[in-house]
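Accompanying notes for the structure given below.
Removed: one protein chain of the complex. Kept in place: all other protein chains.
Here is chain A:
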């Protein structure tokens, strides 16, 4: 599961959702893998301003990945455009974000709710949010 997904995931238990503690979920005993995918400049440019940056920063920190700046980089820092041939070259910032959001994936491990402590398993890259009967 790509890390970008975690920006849109919280605990599946309704009563947790109104608590700020339930977002983001916390990775535990996680095995990461890199699954390469095509660089998509437009997608990255669109998604960047929509991110809960702080949640991403927390996630990167907990995963022991290189730390992110305190605030989201500006969209203009993603490319250096050349007026001559209308081409765009992704900057290092853009390449790093692409790697972090779209290529860095949780292969195995757990995602833990900071509110209720419930653990959601990730197996073979699939996160499972089905709740046991007593928690529904």
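Convention: a contact is a pair of C-beta atoms (placed from the backbone, for glycine too) under 8 Å apart; a residue touches a chain by one contact, two chains touch by 3 or more; residues count from 1.
The rule is simple: contacts and distances are computed from a predicted model.
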{"item": "Name per UniProt, for the chain absent here [options: \"GTP-binding protein YPT52\", \"Cullin-4A\", \"SAGA-associated factor 11\" or \"Uracil-5--methyltransferase TRM9\"]", "value": "\"Uracil-5--methyltransferase TRM9\""}
{"item": "Absent-chain interface as seen on chain A, which is shown", "value": "1-2, 4-5, 8-14, 17-18, 23, 37-38, 40, 42-43, 45-47, 50, 102, 120, 124-131, 133, 136"}
